[in-house]
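Heads up, one of the protein chains got dropped from this complex, but the rest are sitting where they should.
Labels for the chains are A, B and C, by order of writing; each one numbers its residues from 1.
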Amino acid sequence: MDKEMSMKESEKIRVAIFGASGYAGYELYRILKKHRNVYISYLTAETSAGKKIDDIFPTIDDGQIVRNEDVDINDLDAVFLSLPHGAAKSVVEKIVDSNKRVRIIDLSADYRFDDADEYERWYGKKHTSPDFLDDFVYGLTEINREAIYRAQFVANPGCYPTAAILGVYPLLRTKLIDLSEPIIIDAKSGVTGAGRKADVRYLFAEVNENVSPYNIGYVHRHTGEIEQELKKVANADVKIIFSPHLVPVTRGMLNTIYVKLHHELPTSELAHIFSKNYENENFVKVLTGLRGESEAVATFQHTMNTNLCVISVKKVENSPYAIVVSSIDNLGKGAAGQAVQNFNVMFGLDESEGLL
Amino acid sequence: MDKEMSMKESEKIRVAIFGASGYAGYELYRILKKHRNVYISYLTAETSAGKKIDDIFPTIDDGQIVRNEDVDINDLDAVFLSLPHGAAKSVVEKIVDSNKRVRIIDLSADYRFDDADEYERWYGKKHTSPDFLDDFVYGLTEINREAIYRAQFVANPGCYPTAAILGVYPLLRTKLIDLSEPIIIDAKSGVTGAGRKADVRYLFAEVNENVSPYNIGYVHRHTGEIEQELKKVANADVKIIFSPHLVPVTRGMLNTIYVKLHHELPTSELAHIFSKNYENENFVKVLTGLRGESEAVATFQHTMNTNLCVISVKKVENSPYAIVVSSIDNLGKGAAGQAVQNFNVMFGLDESEGLL
Amino acid sequence: MDKEMSMKESEKIRVAIFGASGYAGYELYRILKKHRNVYISYLTAETSAGKKIDDIFPTIDDGQIVRNEDVDINDLDAVFLSLPHGAAKSVVEKIVDSNKRVRIIDLSADYRFDDADEYERWYGKKHTSPDFLDDFVYGLTEINREAIYRAQFVANPGCYPTAAILGVYPLLRTKLIDLSEPIIIDAKSGVTGAGRKADVRYLFAEVNENVSPYNIGYVHRHTGEIEQELKKVANADVKIIFSPHLVPVTRGMLNTIYVKLHHELPTSELAHIFSKNYENENFVKVLTGLRGESEAVATFQHTMNTNLCVISVKKVENSPYAIVVSSIDNLGKGAAGQAVQNFNVMFGLDESEGLL
Partner (left out) sequence: MDKEMSMKESEKIRVAIFGASGYAGYELYRILKKHRNVYISYLTAETSAGKKIDDIFPTIDDGQIVRNEDVDINDLDAVFLSLPHGAAKSVVEKIVDSNKRVRIIDLSADYRFDDADEYERWYGKKHTSPDFLDDFVYGLTEINREAIYRAQFVANPGCYPTAAILGVYPLLRTKLIDLSEPIIIDAKSGVTGAGRKADVRYLFAEVNENVSPYNIGYVHRHTGEIEQELKKVANADVKIIFSPHLVPVTRGMLNTIYVKLHHELPTSELAHIFSKNYENENFVKVLTGLRGESEAVATFQHTMNTNLCVISVKKVENSPYAIVVSSIDNLGKGAAGQAVQNFNVMFGLDESEGLL
């Protein structure tokens, strides 16, 4: 295989995946195993330490799982943290205290907020390491690419915020949105977004043949994350209404976004604005409908098992409203895929490496 | 069984189900078989004529299917029409020409519009029997009960309109909604709503692990039907944005509805308005959250295999917007269930007969 | 409603459902609520005591849950025990010690074995109340109806054994099976058969898009239960190979059974043997294929949400082997449905009451 040919093992970037027994952690492992510049030094998982990957997941891979504390930070160039919220702190501390510029890509919400008060508001508890907040760059690659390149620490965005922000960004930065009305985000998510925990709510017989809204009405934690980032883009106050729904699908996510524009704009012009905005992106694709497809609309299937965000946009007839549909795989661009994309940016690699 | 005990066969209401090989037609059959006041005289289906029910569906029922033309109208007291759009006309004509007051409950869209032009606008073709439009009452039971009782002909509502109108009605009739902004209806539907036709789009492998918006942006035919009925309630112009999504579920439907109110109202007051409005209804239930459930929100499972419409409502914090979630089974209250409910009203029976 | 009309509350049979927060317990509740001869006095569940049914399940029913110990046995005529294995004992003891002939229908495996050693062999622990074993009748209604009628205590069969035994019974009692080869039972089950427990194995994302064999190779506990009952029918040693598979379906079960016959028998004769055997049964139906259906084969959908067992049988061409397919709903005939059927038999009621 050319993986070996292209780079000697000693020259590879040595990484650890913390939390490899979860869905996002395992997806990181699956992607990074094929990444030509990466050597995976450690897989960790607290309760599964001592087991092998194929004791946990239906696969034939016998990668060994160790405890978090078994990881020697000095042996590493980068760590991916796919731990429960609140657990990243101890690893961050170790790395800060070490002499080495070990990069961190943290998939938890711990360092996504700029402000510890906002964290407390949405997560209902005091932040335990607010001093680190300034050290983390918000890792929505397409918007913060330069800062990510320079950063040692990246806070990987939530899945809903990734789809939502990419779906609103081109209209918001061009000042086309009438912000006197809220941006309404009606989201549908596959169940792996909730993580791999033994909880009756996520049993097959509860999720199957069901669609469930949850945390609607300005309650869900991602509301704050989305508003924070949109405000920076708009340089103005942005109010969103965010309504997530659980659907009986393993992986996938769709945000259906309703925005009021200052003026009516035809679908073709809206599509052009999105296409133009993302024309140089590998992982954001716009269904323009310009080729004449009867209905060019983003679906779960457009992005499943990929790192893509696929977007479609449509004017509402006789109305200043537009509807954006933004699709990602919640484990791809919504978690592990974007984490690797950020990793690639941080190390100056081809941004697509390992992701095609 | 008490079914036989309670009524002699000769005293029963004799009905035909036209279109029994579709999902809604078969559901009508399943309900009416257990209805104590009904004798099913005919089941029809054009391409399946000559077959038995258990040749078509996985069941042990050997009910015989005949052609539409084999039905003797004079033998009947009522007909349920679950035919493709446009096909009801010939049966209606026969009944109009007969000497008998045979009731019709039509599940198609043919006679739902008050105005033939509106029909043409949304269905893209001239109405072929506009003279009958005035003879049909729009069969949303909870809103038009009196008119349905007096009617010979009822146009059974579409599934989306049923859930949407019941979800908006209490706020609209009380003039609480600020109609300067559109009412946004983000709907999720199980796949039986599309009927039982051999179409690649509804194959298992296309629908499974997918969520697909379709006909969004003031395009879907139910948009006109919803607006027509809401305008009557509001006695004013009502603009809606209606976005249906296909989800991988056999039966079920959820409308997530975003309304701007004139003034902020707390969730408890909103819930009270809905509860009060529907307090005497057997088939509309409001999850008030008043008992203190952490999250009382309507889901598909609340209504699956029932004739219920289950509604929850929630204020958006610091905002005049409210979110209503309205759940029905698209084959229950969204089609066959409501048809039987209307039938019960038309014949002065207990409205719940056959439906519990 | 005629439910009230038909019987005064004071004349009804007073029952308790122990374990109402599980799938089978809740299904018992749903059936018994519509049962015209039953008054439900108690619903119990240990960890959910104090809650209401609609706090646990997505429904609009506010039935109150109490603790097991809150039940006053003297207030009751019958109890349904849908408790974890091992937990029935204390209730049985109370009833034995009482002065009242309170009937028990136990849905656990605790009293299905005739012999405590067999229980220990398959369940891996000593039986804690072996003295009660003789007091329980094995509740496969179609086979033990008379004994069930006379019994105070009934051990409701497991779901797999119900489908397996009914699928083999007509051929076994007629001595047509060559018992020198094992009877091979390849079973497929929906996930509610595993109960409603927070276990990673039954999460949506683990079960969806998957089929998993488990406990194959003479390991699954139902193997012993099936062999015990088949031996009684055959009056000879019967060896089975039983391979259950978990499939991504909420409820349903299919046993595909391979039997070697002493002589080749055509499909029509096989179908006749089954039809004849079950001709007076309300809840066992045989797809004979005699009417000429191209393929009359039992599927999950034939029995879903019913108390039916639907069976098809087919000869293997040029071979003495026959294939029986036996379908039940694991929560219907496989659990709650059969429990109510047994209850009806025990109290001399119409066997179908509450089950149609």
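Following the convention adopted for this analysis, a residue touches a chain if its C-beta (ideal position, glycine included) is under 8 Å from a C-beta of that chain, and two chains touch if they have at least 3 such contacts.
Predicted model only: the values in this text are computed from it and were never measured.
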{"item": "Contact with the hidden chain (one of B:Asn208, B:Asn282 or B:Ser352)", "value": "B:Asn208"}
{"item": "Hidden-chain contact residue, picked from the options A:His245, A:Lys285 or A:Lys333", "value": "A:Lys285"}
{"item": "Full-complex contact with the absent chain, from A:Ala147, A:Ala198, A:Ala236 or A:Leu356", "value": "A:Leu356"}
{"item": "For subunit C, the residues touching the chain missing from this view", "value": "181-182, 184, 186, 188, 209-219, 239, 241, 243, 245, 247-250, 252, 254, 256, 258, 260, 267, 295, 297-301, 304, 314-319, 321, 323, 325"}
{"item": "Touching residues on subunit B - with respect to the absent chain", "value": "23, 58, 191-192, 196-200, 202-210, 212, 248-251"}
{"item": "Absent-chain interface as seen on subunit A, which is shown", "value": "1-2, 6, 34, 52, 54-55, 57-60, 62, 209, 285, 287, 291, 293, 299, 301-302, 305, 308, 310, 350, 352, 356"}
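Rule of thumb we're sticking to: only the chains that are shown with their structure count from here on.
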{"item": "Among all chain pairs, the one with the most C-beta contacts", "value": "A-B"}
{"item": "Fraction-based call for subunit C against subunit B, same above half, different below", "value": "same"}
{"item": "Chain nearest the overall C-alpha centroid of the shown protein atoms", "value": "B"}
{"item": "Mean-CA-position distance for subunit B and subunit A (Å)", "value": "39"}
{"item": "Rounded Å distance, subunit A centre to subunit C centre (Cα mean)", "value": "46"}
{"item": "Centroid spacing, where centroids are CA-atom means, of subunit B and subunit C in whole angstrom", "value": "36"}
{"item": "Subunit B residues counted as touching two or more neighbouring chains", "value": "209, 299, 301"}
